[in-house]
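Note that this complex is displayed minus one protein chain, with the remaining chains in position.
The chains carry the letters A and B, assigned in the order they are written, with residues numbered from 1 in each.
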Amino acid sequence: MSDTLTLDSAPSTATPAPRTAAHRRAIRQRRLNWIAVHSLGIAAALFFLLPFVFLFLTSLMSDDQSLSANLWPQHWVWSNYVNVFKVPGFTDWWKNSIEYSVLGTVLTVVSSIPPAYALAKFRFPGRRAAMMAVISMMMLPPQVIIVPMYLLWTNQLHLTGTIWPLVIPMAFGDAFSIFLLRQFLLTIPKEYLDAAKVDGCGEWTTLRRVVLPMIKPAVSAVALFQFFYCWNDFFGPQIYLAQNPNAWTVSYGLQTFHSAHHTDWNLTMAATLLVMAPVIIVFFFAQKAFIEGVTLTGVKG
Amino acid sequence: MSSTTAETGPSPTPSRARAGKSPVAPALRRKHRRELRVALAFLSPWLIGFAIFFAYPLISTVYFSFMHYDGYNPPNFVGTKNWTYILTENPYFWTAMRNTLWLVVVMVTLRVIFGLGIGTLITKIKTGAGFFRTAFYLPYLAPPVAATIGFAFLLNPGTGPVNHLLGELGLPQPGWFNDPNWSKPSLVLLALWGIGDLMVIFMAALLDVPTEQYEAASLDGAGPFQRFRYVTLPNIMPIIMFAVVTGVIQTLQYYTQAMVAGQVASGTLSGSGQNYFPGYPGGSTWTVPQLVYNLGFQSNDDIGAACVVSLVLFVLAMAFTSLLMRRRAGLMGDD
Partner (left out) sequence: MSIAQPARRGRRTAAALAVAASLALTAAACTGQPNSGAQGSTGSTDKPVTITFWHGWSQPNELAAINANIAGFEKLHPNIKVNAVKAVSADTITQGMRATGANAPDVVSDFSTTDVGKFCSTGAWIDLNPLMEKDKIDPKTVFSPAMLSYTQYKGDQCSLPLLGDAYGLYYNVDMFKAAGIASPPKTYSELAADAVKLTKGDGSQQLGYMPLWDYYEQNTGYVGGQYNPTYFTADGKANLAADPTWPALFAWQKDLVGKLGGYTHLEKLRTGYGDEFAANAFDKGKVAMQLDGEWRVANLQQDKVSFNWATAPFPVPDDQAASYGRGFQTGTVIGINRNSQKQAAAWEFVKYMTTNTGALVTFANAIDNVPSTIAALKSPDLKLPSTFQTFLNVAKNPNSVTQPATPDGDGYVTILQNLGLDLQSGKQTDVMAGLKKADTDVDNSLAQAATN
């Protein structure tokens, strides 16, 4: 597919030009360049896409064939995708993952906007310290504090085995989201806010009426990141949900799925692709916001 | 996109900058106090979160690092016993440290180089740019567990398609995740596959390099290499630094992929009579975060020792974070 895509439009770069020797050389140079760049591009695309292709083909094989040397399914066993859902618990994992991801995303977004706004727009003593605290939290490996957190949730609050230990902390702002939103808020000229204040709006109203509509791209980026984070989270569920198989999420369940269905690589691959699907679908719908978000993390500041 | 990112935020007006130091008019001071109050109100949920989910557990981790605690019986004070045990006696701590540092050096370096390469490539691609960008980006989205299980299958030395193909081409067939010498390089390969985040960051940075500088360099007779060396590199250096430091911190947390790869490759199942030795093969995939989990949550039930390893990880992460904050003051704020 990629070949046709690139070759069809190849001539467009070589527009008719005056026939001086220098120009011809330049055109040839450019054409060679084009070929070199796009060959590299195709090679790279193969590296990135072939794993998906192999996984997909395997997911459509019979279980005997999935471990054999031939790479093309002898029979296309589409029923693998149906049979995965017959695996006990599989549908529950989806429900739990959606619950975790949606709740986690909503809570994170709602709780992260006000602190980000304060850090970007207010001058107050301790602002620098607060910002350093945000960055420290952002950089903190989750394993550093996991032991006391686990003890708190299990011994004091008795909530392990439910999604609450994963979700409740998100109601108190997420450092990475705060950081990202703040970076974006810094780009909004102060004059807009001052104008709103002149109109008699309080800070809260200004945030809601003026700022929020302006930072929509950043908010959607934060929401996406958080959704992906929850969906992909393995460590959290391993710590807090492991003891209750009814509460497992897809990311955690997938690993146990492999252990329990060791011989059925075809089913495991179907499950693996199904777990990848939602993130990829969400990405296609929100590509722009997402890429803007990634850029924001790195380039800004 | 590039226009929003190129800005460095509103520059502080002179009057504002002075306000903090010079004798302040009462009205201004009132405004200040009011702003602090409002700021606190806006920050309050996060401040509570900071106290409960950062400060408290951190202090608690320090506390438990001096306790013998199995999670069943009350903790009792053992002084620095956990510390000497982890730093001098535990047979896996230094293995895990070595592996984690290996990954920090090799994985981060290769990811930055590869990300820069792919980022450059995508800026040069004129035809089908959208397709290529999506193709290069897609693997980054794959959930780590799914990606790792997928790779473990593809790279299975006996039955995976990759070695089948290599065999047919007459190329050497490595043991990948099953060979202690290849397991970490295989994890690096997996990390390079998910290069999407760095690709986008570098792509944006490269597009932000002023074209006049390239033109000027060309006029001076600079070749492609020199243009890269004297124009591109200085311009994107801050971004490279950012990628390195955040990469280091991510790699210090490296957990899911190492654990899943080891488990899947070992073929261990949750069945009776199974024995799984963490870090399979031959301890080559032990990482520091895994050791925290193993000590605190797996067979050992040694919460005190787990907290010592946690704190070592904390010190490492904070050392790199402070480096990030020093080298890129811009990250901190607008002034």
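The rule is short, and it goes like this: a contact is a pair of C-beta atoms (placed from the backbone, for glycine too) under 8 Å apart; a residue touches a chain by one contact, two chains touch by 3 or more.
In this text the structure is predicted, and so the values were computed from the model without any measurement.
Student: Looking beyond the chains shown, say which of A:P142, A:G161 or A:P217 touches the absent one.
Tutor: A:G161
Student: Going by the contact rule already stated, which one of A:P88, A:G200 or A:P213 would touch the omitted chain in the full complex?
Tutor: Missing-chain contact among the listed residues: A:P88.
Student: Going by the touch rule given at the top, which residues of subunit A touch the chain that is not shown?
Tutor: Counting only subunit A, the missing chain is touched by 67, 88-89, 154-158, 160-161, 238-239, 242-245, 256, 259-260, 262-263, 265.
Student: Even though one chain is hidden, which residues of subunit B still touch it in the full complex?
Tutor: Touching the chain left out of view, subunit B contributes residues 68, 70-74, 76, 81-82, 85, 89-91, 156-159, 163, 173, 175-176, 178-180, 267-275, 277, 280-283, 297-302, 305.
Heads up, the rule we're going with is that only the chains that are shown with their structure count from here on.
Student: Would you kindly tell me how far, in whole Å, the mean C-alpha position of subunit B lies from that of subunit A?
Tutor: 15
Student: State the interface residues of subunit B toward subunit A in the complex, per the touch definition above.
Tutor: Touch residues, subunit B against subunit A: 1, 4-5, 7-10, 16, 19-20, 32, 35-36, 38-40, 42-43, 45-46, 48-50, 52-54, 56-58, 60-61, 64, 71, 118, 121-122, 124-128, 131-132, 134-139, 141-147, 149-151, 153-154, 159, 161, 164-165, 193, 196-197, 200-201, 204-205, 208, 239, 242-243, 249, 252-253, 255-256, 260, 263-264, 267-270, 288-289, 292-293, 296-297, 303, 306-307, 310-311, 313-314, 317-318, 320-321, 324-325, 328, 330-334.
Student: Using the touch definition up top, name the residues of subunit A that touch subunit B in the complex.
Tutor: For subunit A paired with subunit B, touching residues are 2, 5-6, 9-10, 12-13, 34, 37-38, 40-41, 44-45, 47-49, 51-52, 54-55, 58, 67-69, 71, 111-112, 114-115, 117-119, 122-125, 127-128, 130-137, 139-152, 169, 171-173, 178, 184, 186-187, 189-190, 203, 228, 231-232, 234-235, 238-239, 250-252, 254-256, 258-260, 262, 265, 268-269, 272-273, 275-276, 279-280, 283, 287, 291-292, 294-301.
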